[in-house]
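Mind having a look at this structure? Questions to follow.
Every protein chain except one is present and positioned as in the full complex.
Now for subunit A:
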Amino acid sequence: MCLAVPGRVVRVSVVDGTPMAEVDFGGVRKDVCLQYVPDAAPGEYLIVHVGFAIQRLDEESARRTLDEFTRLGLLEEEFGEVP
């Protein structure tokens, strides 16, 4: 139950005074409460847990991490640090 997954904001709305969004999880759409990421906009990725966005997924940072993995891999090939 503790898993949280990234999903993409499709549209935002306000229900009973609370910001909500329709979020797409690889084809499955769910209503998600935006109370904790109130300025999320359509197209952005959010980390969602039990119907609540708990954090914005920083695409920039995701990219950087993947680039870093690739760079480490290239370094390793170059210097042949493989056991």
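We adopt the following convention: a contact is a pair of C-beta atoms (placed from the backbone, for glycine too) under 8 Å apart; a residue touches a chain by one contact, two chains touch by 3 or more; residues count from 1.
Assume contacts and distances are computed from a predicted model.
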Exercise for the section: Would you mind picking the UniProt name of the chain not drawn here, from "Hydrogenase expression/formation protein HypD", "Small ribosomal subunit protein bS6", "Glycine cleavage system H protein" or "NADH-quinone oxidoreductase subunit I"? Expected result: "Hydrogenase expression/formation protein HypD"
Problem - Residues in subunit A touching the chain absent from view - result: 1-6, 8, 16-18, 25-26, 30, 33, 35-38, 45, 47, 49-52, 54-55, 57-59, 61-62, 64-66, 69-70, 72-73, 76, 81-83
